[in-house]
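Removed from the display is one protein chain of the complex; every other protein chain stays in position.
On to chain A.
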Amino acid sequence: MSGSAVETAPPQAPAPTEPPVHKPSLRKRLIPYWLLLPGILWLLVFFVLPMVYQASTSVQTGSLEEGFQVTWHFGTYWDAFTEYYPQFLRSLLYAGTATALCLLLGYPLAYLIAFKAGRWRNLLLVLVIAPFFTSFLIRTLAWKTILADGGPVVAGLNAIGFLDVTSWLGMTEGDRVLATPLAVVCGLTYNFLPFMILPLYSSLERIDTRLHEAAGDLYARPATVFRKVTFPLSMPGVVSGTLLTFIPASGDYVNAELLGSTDTRMIGNVIQSQYLRILDYPTAAALSFILMAIVLIMVTIYIRRAGTEDLV
């Protein structure tokens, strides 16, 4: 606190717990580096280096026949963004909606497993994890059957007026669900639900239930207990769950391809077809970097915000 404290000699350093003879030898000090070497090398060569190559690809010009040359043509970024901003917006919108739905649907189930399942807990967890082991493409294709035109699900949604609401929102057209934004969002929500439920569950499970009892003893109503105790304490799970859902959903092209139409193309579909069908590598590379930048910026802002809320 005071200035003089700085000038006084530092307190006697505590005697070293180990005599200097036992100071680790060079061989011992190198152990962590030997442990890291193979894995880190793998990541440097097959994760970092590819990013460098993709960066160089994005500033190349040329054609497939004549070959591509690095010409530092940054215009590709601007052209790619202005041409495909609807797909960028759509990706963020779909991924954001799917993430919100995952939170809304996933929270009760995570809560149920953590606090109310009793001896059913393990079975419920298995049912949440098991889809990881079944091919997600097969399950996504199953949605084609479920949402088929004139099928029971669509007929039911139509009967309760749900499709009137969604078509007013621009999510569906007429009495079909397949090939509409609703189908794509439904598929995205479905595919990423486990990634929301598991982090939510693991942070809910750690909550001491005595806190709930204490809040109840202090005359908090169940809704208040949830709002003031349970939900704030589950924030780490909410944050990691939303990230694990939003990030992969924003780059996904499987759901939009299998359940959507050309009007529901997301940026993933564009990158995929630019790289694998049209073979316009510079545009594809630029698009994928723009996507990465958008996601990283959004995630950074979100973590900052959610992090401070967590402390309140």
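Everything that follows uses one rule, which is that contacts are C-beta pairs under 8 Å (C-beta built on N, C-alpha and C of every residue); 3 or more make two chains touch, one makes a residue touch a chain; residues count from 1.
As a convention for this text, contacts and distances are computed from a predicted model.
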Chain excluded from display, named as in UniProt, from "Cytochrome P450", "ABC transporter permease", "Peptide/nickel transport system substrate-binding protein" or "NADH-quinone oxidoreductase subunit H": "ABC transporter permease"
Absent-chain contact - pick from A:80, A:163, A:179 or A:193: A:193
Residue touching the undisplayed chain, where the options are A:93, A:146 or A:306: A:146
For chain A, residues in touch with the removed chain: 29, 31-33, 35-36, 38-40, 42-44, 46-51, 53-54, 56-57, 105-106, 108-113, 116, 122, 124, 126-146, 148, 190, 193-194, 197, 243, 247-248, 250-254, 258, 268, 271-272, 275-276, 281, 284-285, 288-289, 291-292, 295-296, 299
